[in-house]
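For this view, one protein chain was removed and the others were kept in their places.
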Amino acid sequence: MLDHILSILIFFPALAAILGFIVHKDSMRAYGIIVATVEFVLSLWLWYSFDASISGMQFMEQANLIPAFGISYLLGVDGISLFIIIMASFFTMLGIATLTETRRIKDLIITLLFLQMTMIGVFAALDAILFYVFWELSLVPMLLIIGIWGGPLRIYASVKFFLYTFAGSLVMLVGMLFMAYFYYQATGQWSFSLLEWYRLILPENIQYWLFVAFFFGFAIKVPMFPFHTWLPYAHGQAPTIGSVILAAVLLKMGTYAFIRFSLPLFPDASVFFMYPVAILAIIMIIYTAMVAYAQKDIKQVVAYSSVSHMGVIVLGTFALNVEGITGSVFLMIAHGIVSGALFLLVGVIYDRRHTKLMSEFGGLAHVMPKYALIFGIMMMASVGLPLTINFVGEFLSLLGFYKQSHMMTLLAGTAIIVGAIYMLAAYKKAFFGDVTKEENKNLKDVNKTELLGLIPLTIIAIWLGIYPKPVLEPINNSVEAVVQLMHDKAISPEAKSTIPSIVKFETQEAH
Amino acid sequence: MLEAVNVSLASLNVATLVPMTIAVVGALAIIVIDLIKGGLDKSLYVMISMLFLLLDLGAVMGSAGVFAANGTQLGFFDVMLIDGLAILAQIVIVVASMMFIPLALTSKRFHEFSYPEFFALFLFMIAGFQFMVASDNLILIFVGLETASLALYPMIALHNRSKSFEAAVKYFTMGALAAGLFAFGSMVLYALTGSVEIHQIAAVLAADGYANMGYVLVGTVMLLASFAFKLSLVPFHTWTPDVYEGSSAALAGYMSIVPKIAGFVVAMRLFEFLIHSGVVWLEVILYAMVVITMTMANIWAIVQTDVKRMLAYSSVSHAGFVMSAVLIGTTQANTGLFLYWALFSFANLGAFTMLWVSRQKVLLPGQSSDHPFEKFSGMFQTSPIQATLMALFMLTLAGLPPFALFWGKLYLIGAAVSGGFTVLALIMALNSAVAGYYYLKLIVYMFMKEPLNEGQNYLVNASTSLKAIIGMAAVASIFLFLAVSPMIEFIGGFVYNSGY
Amino acid sequence: MMEITLQHYLILSTVLFVIGLIGVMRRKNLLLLFFATEILLNAVNIAFAAISSYYGDMTGQMFAFFIIAIAASEVAVGLGLLVLWYKRTGKIDLDTMTSMKG
Partner (left out) sequence: MELYLYTALFAPIVGSLFAALFGMSKKNIIAGLVPSALLFVSWLASLKLLIYILGGGEEVHVELMTWMATGDLYVPYGFIVDQVSVTMMMVVTTVSTVVHVYSIGYMDHDKGFNRFFAWLSAFVFSMMVLVMSDNFLGLFIGWEGVGVCSWGLIGFWYHKETATWAANEAFIMNRIADLAMLIGIFLVYWNTGSIQYHEAFAAMPALDTSVLTAMGIFLFIGAMGKSAQFPLHTWLADAMEGPTPVSALIHAATMVTAGVYLVVRANPLYDLIPDVGLFIASLGAFVAMFAATMALVNRDMKRIIAYSTLSQLGYMFVAAGLGAYWVALFHLMAHAFFKALLFLGAGNVMHAMHDELDPFKMGDLKTSMKWTWIFMTLASVALAGIYPLAGFFSKDLILEVSFVEHHYILYTVLLLTAGLTAFYSFRLVALIFHGDDRHTENGVHPHEAYNFMLYAMLPLAILAVVAGMIFKTPYYEMVTQVLPAVEYHIHNHTTFWIMTIGTQLFVIASIVYAYKKYAKAVKVDKKVESGLLYQLLYNQYFIPQFYEEYFTKTYRELSEMMWKLDMKVVDATVDGVANVFHGTGKATHEMQNGNLSTMLRWMVIGTVVLLALAAAFTFGQSEGVVKMLSGLGAI
């Protein structure tokens, strides 16, 4: 069974979703929870069976899909994707368990299970086209989640989300086709297998063009400035569950893809574009943090803060050294946990008051102390307090990039300042002060269902902040392999010197 | 006095004619049956047509076997040309027709299907298309084209609504103009080369090194205009939305597939040799036409208010997309053309059939056309399965992976990439995004809006056979990716062995 | 007296064809529009016949015959549609035929 665990992880939710059509709608939630829990346990099993000391791919599966065009069903996980997969199944479980939506709940759960399939597929796929299939397919359930269960502007938001990311990924698709074509030219064989592509060393100018093509797809997904404007709408209109999964998992597809595709395929281009990308990342960090500060809707604050943090992730990725990339992968998980939790928290108050405007609140700490506490912990995690999960990632990302540029890191580092500004300001507006609004005087504190979702997240946020090793170590091993691959593949001396060679691997070669 | 010519039956290679003959015989049989005993039920004719189509398909497959073994077959004084393209196109034509004909078995009674002539015309039309693709001779192509077209016009008109008449008249008149242009173009090429066989023309032109480039271009322009009409390339596309709107959804779906594949094959035969011989002008013009057709049709589709018209523009856009294969002209591109069209036919037929099953006899109050978007408002809540299927077809048409059409797109854009058409590849890709908008629009209506009119029945016209067709199309849309590889190999082999 | 060469036939054919085209563009009466399309085809017929004779090749004439046959069928179908349309609306004016657009 372990040989096919990835396939099982991918298709079990989809199968369950299809069978779910038969389940009665009153029992649907229980069904969803059971399915998602089984899936989560399976993903934990994956972790348990995962050999952290191996840097390469594990649990590989291969089957020919379209051999005539070199497309295969190729799966595998390494330290980079493992935890994102676990996180995807974790959040789906949590999301279904804490669901407060009552309208068309059966459809919602089925949609979520399909979404889960696509999410896990993206992170497990090692064939570019397979990756693309899941990548695109993930748009549909999300479109429906936003479009059906969203707010007043839901149609606009969902269509914008869909078309924007769709357009970007089509450019990426052309890039993939080029990549396959170059592979064809080099070897006389079509192949979309990433592992095959890794062996291809492309001339620099081609790398540049392909890097740009892939960049469009990824940057829109991340979303990087200036392609980020779909995100506030999507978050603003999406139901809680949608925002949670969008922020926690879907955005990670972009940054993950940078590490999976852009860096190892185009090492020279990555070095060449390091500064431009870093500049975009820095703009993302500061600019969106400022925009977040100007927001009146607390969900928008969290949404823009998401963009801002994704900037740090991108920056860490383009540090092109082990510290930075490991940090960025870790931060992906950290950001998933924290922003997921923040969106859940926003959902809690939205369920009670059906508004997300901060001016409607104030003094919530008096009436909802537990809520305020959890929100406070998550806020502190979000601003990167040491011993919370975000700090490890942010620190490593910035540390990594500092090797490349002092000034830019200094600018990017303002993330910790501007992040604190909007978060604290928002917290102050919503939680501190006196309770002024009559409606807020009798608000119920978080209930058991909500705690069920929030407490595990809080525990993870602190646990992995204090002891990140179980996650950091596998990531580190895989990232070292990626960096070494980049170093070996780099053509220009500049790139060779920018991307470090890992000592460990050098000694192995010597023997 | 002409000498008596002795022609041995073997040299005629009658086998090349068998598929078309079967279709013609089928048509005649239907007429004869009607003569003997009128008033028979339409299901009889449907099944007879089906039978003959099956025979037809068998014959095509037979010639496919011959082709695979012996290569291109010529027949009837070299007028018939059974090469890979002809076989592939015939397969698409016949299979698509087989999927169309059961659509006549609606639960509501529609005027046209009660006439046996309809089915006769249908089979004649198929024979016409088959002739069109199975020849290298401009005369036969012209005859085939006109046979098919002249059968098609009455079929549209038989729908018996004023819009249908209008559509038929428009189509007919423009078709007549196109016929004139085709004839003129053939005449110019004939004047230049003294031959009406495409390979002969190519050989003669190549021999004198395209000395009369100006005249070659005049001929090319005329032929191009004529085929642009058939393939609905902008600005020769204006008939498409009107004709689709005027005809029944089923027929519209059919028209978006079969006549075009016939057109593509002829376009490939005619234009690719020109492009490969360095007629830069044609390449430029085709490039522009492809881009304009794809883009503008998409843009116009965005602003449509009727689903069928939207689908009409979308099929124009798809045609533009596929026309790029002719422009690129590599084996991969030509393979992609057939692959794309085969995959497209399932999704498109599925979508049109979905419209067809929801088609009322009379317009609902407040509706100006048969299938306005509002009609589908909130469809998911009243009939979830139909809505899901419709959404599936929309997503397939939008080229969303892993649904069938995506693989065609992938392969064709891949062909553009390997053909060196970088910018074209990008334009093709981005057009998919634009197209995404209007396909989504229907999904938005179905899933995200509240139902407008209570009791809107989306299955008013459904019958087992219609459902079966939809199911087939849906299954094909989802699972056809499994067959893509064999298809590529099969098509690729045929295309390559035909020298394209 | 000037000898009539292939050139002249071709020019005549082209002129006729252009007349046909103009007719197609200008005519608002459906019946006259059909005439114009017939002119198109017959213009081509002249050329085919002339070229055929010039090359001493029968193909052109064959083509011309086929065109004649097709033109005849076209007329049959076209007039049929025309009659139907006339029966329905009582008009054969093109401008009344605009129920579908956009």
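A, B and C are the chain letters, set down in written order, and residue numbers restart from 1 in every chain.
What we mean here is this: contacts are C-beta pairs under 8 Å (C-beta built on N, C-alpha and C of every residue); 3 or more make two chains touch, one makes a residue touch a chain.
Predicted, not measured: the structure shown is a model, and the values here were computed from it.
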item: Which displayed chains the unshown chain touches; value: A, B, C
item: Of A:I33, A:M60, A:A97 or A:I416, the one touching the omitted chain in the full complex; value: A:I416
item: Sole contact to the chain not displayed, among A:A234, A:L250, A:M380 or A:L443; value: A:M380
item: Residue among B:I22, B:V46 or B:L224 touching the omitted chain; value: B:L224
item: Residues in chain A touching the chain absent from view; value: 160, 163-164, 225-226, 228-230, 287-288, 290-291, 293-295, 321-323, 326-327, 363, 365-366, 369-370, 373, 380, 383, 385-387, 391-392, 395-396, 398-400, 402-403, 406, 409-410, 413-414, 416-417, 420-421, 424-425, 428, 431-434, 466-469, 472-473, 475-476, 479-480
item: Absent-chain interface as seen on chain B, which is shown; value: 169-170, 173-174, 177-178, 181, 213-214, 217-218, 220-222, 224-225, 228-229, 235-236, 238-239, 241-242, 280-281, 283-285, 287, 296, 298-304, 420-424, 434, 437
item: Interface residues of chain C (partner: the chain not displayed); value: 21, 24-25, 27-28, 33, 94-95, 97-102
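Just so it is clear, only the chains that are shown with their structure count from here on.
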item: Chain contact topology (line, ring, star, complete or other); value: line
item: Interchain centroid distance [CA atoms averaged], chain A/chain B, Å; value: 44
item: Distance from the mean Cα position of chain C to that of chain B, given in whole angstrom; value: 26
item: Gap in Å, rounded to a whole number, between the CA centres of chain C and chain A; value: 66
item: Set of chain C residues in contact with two or more other chains; value: none
item: Residues on chain B engaged by chain C in the complex (per definition of touch); value: 138-139, 142-143, 146, 150, 153-154, 157, 162-163, 165-170, 172-173, 176-177, 179-181, 183-184, 186-187, 190-191, 194-196, 241-242, 245-246, 303-305, 309
item: Complex contact set, residues of chain B against chain A; value: 380, 384, 395, 400-402, 406-407, 410-411, 413-414, 417-418, 422, 425-426, 429-430, 432-433, 436-437, 440, 443-444, 447-448, 481-482, 484-486, 488-489, 492
item: List of chain A residues in touch with chain B within their complex; value: 64-69, 107, 129, 132-133, 136-137, 139-140, 143-144, 147-148, 154-155, 158-159, 162-163, 166-167, 170-171, 173-174, 177-178, 180-181, 184
